[in-house]
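Only one protein chain is missing; all other protein chains are in place.
Then we have chain A:
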Amino acid sequence: MAQQANAVELHNTVKRFGEFTAVHSMSLNVTDGSFVTFVGPSGCGKTTTLRMIAGLENATAGDILIRGQRVNDIPIHKRNLGLVFQNYALFPHKTIFENVAFGLKYRNVDKQTIARRVREALQLVQLPHVEDRLPRQLSGGQQQRIALARAIVIQPDVLLLDEPLSALDANLREEMRVELKRIQRELGIATIFVTHDQAEALAMSDRVVVMSNGFIEQEGTPEEVYNEPASEFVANFLGISNLMSGSVEDASADTVKIAVEGGPHLLAHPREGRGKHKGDRARLAVRAEKVFLAEQHAADDDSVIIDGTIDAVDYQGQAARYFVTAGNLSWQAVNPIDRHPFHEGQAVKLRIRAQDVVLLDPARSGNGAEQAG
């Protein structure tokens, strides 16, 4: 492969509803065969973006390309896309066979081929024997599989899924997550998946696009957005983060010493362009599961150890979430439990490693942070 083709490209795409801008100048590439997730709180513009790609909404400005072709003026029925909705949207008056065969009718496919491809699609979603039933005779999970079969049987250029798992109960959701991923891999089809569930986004995607208020906050692999959140919003939206402000007290090539307001000094590794100079303002994030609690820590060069007291314990079985007071600061820590959790009022030591202290972009701090969680 000399160059990876893009299944979908957005160039400065904007969507306004009257005065209200739902999507601000958004640019994005979805490479062939990749699984990209739009994640963000409700109302941040995920669905609107997806609907623009599908052709259900017209972009106010900017270009949308599918397989290199500008599609802004191409109506939805000529775009060759597979669309899956949260509420399945199966045709209630048509049998499962007719539902899955629907898209093939408009593609000059002969009867035998239709029957064969429908059968293959139903096999792929592991529901081979329901052809003659009506949608209402199937469970929610089964209906969603049929909706998926209906979308992929036409061999679309891109698969677009808008919160397809949200209507399912927790167990089924996990099962479908694996299943969806398997099918996507098997077909090698470029997929855009919309969700407000950060766990889903991290588990399924090749790339995650974190959105808020119509902007892309960050785009990257699940690991990048999780470990290296670019903004306070991302740090807060994906998991629990301890956020702090401070100033750089001492900067060397590989370690920065930061004086946290109302708290201790923390060590951090410098990020490109951030916190390089003495006196710089800094905004820090430390993930709750990177705050290690113990009665005693061995000191080392690359971490800071702080005294604290357990305020409250949220017992979760294999792990516990602790609320810890250390000096003037409150911390949250999620630690695996070794036999017994710490108890309320217990004195503990917090160990913060330099590698776990994320220096956020101070210019983007506060942006959309209110929406977090």
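Throughout what follows, a residue touches a chain if its C-beta (ideal position, glycine included) is under 8 Å from a C-beta of that chain, and two chains touch if they have at least 3 such contacts; residues count from 1.
Convention: contacts and distances are computed from a predicted model.
Q: For the chain not present in this complex, what protein name does its UniProt entry give, out of "Ferredoxin", "Tryptophan synthase beta chain", "ABC transporter permease" or "CbtB-domain containing protein"?
A: Matching "Ferredoxin", "Tryptophan synthase beta chain", "ABC transporter permease" or "CbtB-domain containing protein" to the record, the invisible chain is "ABC transporter permease".
Q: If the hidden chain were put back, which of A:107, A:182 or A:281 would touch it?
A: Of the candidates A:107, A:182 or A:281, A:107 is in touch with the missing chain.
Q: Of the residues A:89, A:134, A:294 or A:313, I need the one that contacts the missing chain.
A: In the complete complex, the chain left out is touched by residue A:89.
Q: Which is it among A:23, A:36, A:64 or A:81 that touches the chain not included here?
A: Going through A:23, A:36, A:64 or A:81 one by one, A:81 is the residue touching the chain not shown.
Q: Since one chain isn't shown, list which residues of chain A touch it in the complete complex.
A: With respect to the unshown chain, the touching residues of chain A are 54-56, 75-83, 85, 87, 89, 91-93, 102-103, 105-107, 150-151, 154.
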